[in-house]
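Input: one structure, supplied below.
Yeah, one chain of the complex is gone here, protein chain that is, but the others are all in their spots.
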Amino acid sequence: MGDVAARLSKLGIALPSIAPASGNYIPYRLAGNLLFVSGQIPRIDGVEHFVGVVGRDISPEDAYQAARLCALNLVARVYAALDGDLDRVEACVQLRGFVNAPEDFRDHPAVIDGASDLLVEIFEEKGRHTRTALGAGSLPRGSSVEVDAVFEVATKS
Amino acid sequence: MGDVAARLSKLGIALPSIAPASGNYIPYRLAGNLLFVSGQIPRIDGVEHFVGVVGRDISPEDAYQAARLCALNLVARVYAALDGDLDRVEACVQLRGFVNAPEDFRDHPAVIDGASDLLVEIFEEKGRHTRTALGAGSLPRGSSVEVDAVFEVATKS
Partner (left out) sequence: MGDVAARLSKLGIALPSIAPASGNYIPYRLAGNLLFVSGQIPRIDGVEHFVGVVGRDISPEDAYQAARLCALNLVARVYAALDGDLDRVEACVQLRGFVNAPEDFRDHPAVIDGASDLLVEIFEEKGRHTRTALGAGSLPRGSSVEVDAVFEVATKS
C-alpha cells in the first residue's frame, strides 16, 4: 500500500466511485506533468448534495462540507488518472473554488477551506496549493459549490 | 492539406478571421507545450451575437450555439498561434465555460456542450477536454457565454 493510500485508510476516507466519462468532456487530462481535473460538484453516486445558495439555503458550515465533498471527487479522479498510485502526486498546484452565493456574501475563503483542508489531510505538504475563491452567479444543478484543480504528478516510473 | 484542415473542409466549418491584438493582452501565449488562449465571446467580425441573459433573453438552444461560436473563435486563435498547422494540436487540455445566467439557472453543462461538441468535431479524440462550466454574474459586452481554453501542442518539427 502506498503512503497516501495508507493515510486515506488511517483517516477513514473512502474515495467515491466515479462514473465513466460521458459526452465530449472528460474527468481528467494529463499534459506533460500537469494533471488537469474537471470541475466537481458535491455529488456522490449520481446524487447531488448541498443544493442551494450559500448563506440563504445552505449554511456556511454545510458549504464547507460541500467543498470538502467536491475535493473528494477531485481526488477520486486523480486516483483514476494515476491507476490508483496517489504517491505520484507531487503537488496540488492550483485550486479554483466557486461558491453559489448572494451578492453580499463575503466569506468564500471559509467555504473553500473545506476543499483545501481535505487536500492537505490527504497529501500533506504536497497538498498545499494556490487558490482562487470567488462567487459564481449560478452553478450546475443548483450546486452550492464547484471546485476544479491542476495537479503536478511524477512521470510514471 | 493537414488532417484537421481536411476535416474542417469536410465539415464545412470556416474559421473566422481574427483581429490583430490590441491593448496589453494577447489572444494566445505558448509556454512550453501548453498553448493558453484568451477568453472568447460569441463575436464574429467585431459584431457580438447572442447578447443577453440565458434562460431569459437567450434560449438554452441559442446559448448552445453561442458556446459553439466561442469555441470557433478559440480554434481560430489556435490556428493563428500555430501558423495554420492545426495538426500540431495534441489535446485540448482544459476548457472553462461561463454562462451569463440568472441565479436559478441549472443547465450550464448543456450550454457549454456547444463548445465541447465543436472541439471534438474538429479535433476528434484529441479534442476531448477537462471542463468547468459555471454561471457568471455578468459578462463582457453583455455576452451570453464566454469560454477560454488551454491546449497541448507538439513542438514545431
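Which chain is which? They are A and B, in the order written, and residues in each are numbered from 1.
Keep in mind that, in the parts below, a contact is a pair of C-beta atoms (placed from the backbone, for glycine too) under 8 Å apart; a residue touches a chain by one contact, two chains touch by 3 or more.
All values reported here derive from a predicted model rather than from experimental measurement.
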Among A:Val51, A:Leu69, A:Leu82 or A:Leu119, residue touching the chain not depicted: A:Leu119
Contacts of subunit A with the absent chain, listed as residue ranges: 32-34, 90-91, 93-95, 99-109, 113, 116-117, 119-120, 127-138, 150, 152
Subunit B residues touching the omitted chain (full complex): 21, 23-29, 31-32, 34, 36-39, 53, 96, 98, 103, 135-142, 146, 148, 150
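Assume only the chains that are shown with their structure count from here on.
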Cα superposition angle of subunit A on its copy subunit B, in degrees to the nearest 5: 120
CA centroid of subunit A to CA centroid of subunit B, Å: 25
